[in-house]
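Apart from one protein chain that is not included, each protein chain of the complex appears where it belongs.
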Amino acid sequence: MTSAFGTILKRDLLLALRRRSEIFTVLFFFIVVISLFPLGVGTEEKILQQMAPGVVWIAALLASTLALDRLFSADYEDGTLEKIVLSPSSLSMSVFAKILAHWLLTGLPLVLISPLLGLFYHLPMDSIFVMMFVLFIGTPVLSMLGAIAAALTLGLRGGGVLVSLLVLPLYIPVLVYGAGAISTSMITGVSIEPYVLLLLAFSLLSIVFSPWVTAAALKISLE
Amino acid sequence: MKINWFKYSAPMSFYPLAGKLIPLFWIAAIMLILGGLYWGFFKTADILNDQKQYYRIIYVHVASAWMAMWLYAVMVFWAMLGLIFNTRLSYMLASATAVTGTVMTIIALATGAIWGKTSWGTYWDWDPKLTTFLILLFVYIGYIALQSAIDDVRRSDKASALLALVGLALVPIIYYAVNCPDPTQCASLHQESSLKRVESNILIGMLVTTLGFWMYSFATTLMRARIIVLERERSTTWVSNLPEISLAETSNSKIEARTETRS
Partner (left out) sequence: MSLEVIKLQCQRGEKELFSELSFALRSKQLMRIEGQNGTGKTTLLRTLCGLYQPEAGEVHWNGKSIKKLGEEYLKDLFYLGHHNAIKADLSALENLQINTALAGETYSEDDLLQALDDIGLFGSEYKPTAHLSQGQKRRVALAGLLLSKAKLWVLDEPFVALDGFAVKLLQEVIAKHIENEGMAILTTHQEVPLTNGEILSISLDLNSSSTGNESTSSDD
């Protein structure tokens, strides 16, 4: 069971290492979207500070849906997905390995680059740390829920746009509490703990259930 | 009722039964909706002053909102039945229900906007309930979009059924997030919907129109399901033996014969 998990995780990271451009595309998309907002709404510090939490999260949602398209489709096209499904080990665990690799490659870089974008929006240092932390616990949900949609739309024409349509409404709780936590951190004397706890709960729930649902979706799509 | 459904789970026996039931549901729907609206408009006139008469949209708004949510549950029920028992008809009913559900959601949103304009002074407000309905609309549309994007009938049935289940699991969480953006306090522009606080007079009107909408949903869902049955079973003999089909076929074959002679 663990052998397939480790094999897939290692393989996906190795593949990404051989083709680094895909990681950077997502990362730069995130940066570009965030940089465009001040140009559209003005560069006043107050407005930017107020907008930052929402903008960062929406950019993260868009970047992660953009990356979802490749989550299973590459394996689907060259036949390795069938190999994975026919591997004598738990499919949910294999799927979990794939999602984990996907998050490490597309979610984690966003977390690491976010302080830079916090500076763009004149966020105070404390809020930047809060932002990094909530992105760290919130972005796994994006990969987890996104995997279900990616599996359902496997191999469809125009699957990429469809994935966004299916999955963006489901991201709302992450957006609400993720952005809420950053906004609250700018108000002195208010605890962000409730937001963090809710995000954590949502994150854990998605980690428990999503691989299982995604495995079922993959089996349906492979027929 | 239940036993009937299992007996009629074969599309072949469902089709004529649904055909017989549809007119009955239409009659019931029209009578109940007209009755409910009449009761609501003319029999409950004295409760509020003239300026607040716009509240009467409640009979359409609440009825469609209830149906929009209820139909999602119905859709998930059929989808789940399909996934468990692998019955084709369940999937067909699920997809037929989705369209009516979408229509109900749109009606609820539109009447909500009209009511909002008169009572809050704005067509749209990011009020938790309105927002939830907007998201419900997105979920319905996602379901229909996924279904129509997949050509293979079997895959499209199963995939959209799974999506409906995922939606069902997530909608309460989304509802909570929208309702309580600040976890320490939940606010709402909408009045707390408590049936006890509603005048029993108004409640009667609301319940009757809701029942009417329900009958309407039965009628349209069955009609759509019948069309889906025909579409999917068109190559079977029982479909080509149907009187309405064989009529159409003869006219088709005439056209074919004519084109042959012409060429």
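The chains carry the letters A and B, assigned in the order they are written, with residues numbered from 1 in each.
Note that contacts are C-beta pairs under 8 Å (C-beta built on N, C-alpha and C of every residue); 3 or more make two chains touch, one makes a residue touch a chain.
Only a predicted model underlies this, so the values are computations on that prediction, with no experimental measurement involved.
Student: Which candidate, A:Thr25, A:Gln50 or A:Thr80, sits in contact with the chain we can't see?
Tutor: In the complete complex, the chain left out is touched by residue A:Thr80.
Student: Can you tell me which of A:Arg11, A:Arg70 or A:His122 touches the chain that was removed from the display?
Tutor: A:Arg11
Student: What is the set of chain B residues that contact the non-displayed chain in the whole complex?
Tutor: These residues of chain B touch the chain that is not shown: 151-153, 232, 234-235.
Student: For chain A, enumerate the residues touching the unshown chain of the complex.
Tutor: Touch with the absent chain occurs at residues 3-4, 7-8, 11, 14-15, 18-19, 77-80, 82-90, 222-223.
We take it that only the chains that are shown with their structure count from here on.
Student: CA centre of chain A versus CA centre of chain B: separation in Å?
Tutor: Spacing between the chain centres: roughly 33 Å.
Student: Within the complex, which stretch of chain B touches chain A?
Tutor: Within the complex, chain B touches chain A at residues 135, 138-139, 141-142, 145-146, 149-150, 152, 154-155, 158-159, 162-163, 166-167, 169-170, 173-174, 176-178, 181-184.
Student: Within their complex, state which residues of chain A touch chain B.
Tutor: Checking each residue of chain A against chain B gives 145, 148-149, 152-153, 156-159, 162, 165-166, 168-170, 172-173, 176-177, 180, 184, 194-195, 198, 202, 209, 213, 216-217, 220-221, 223.
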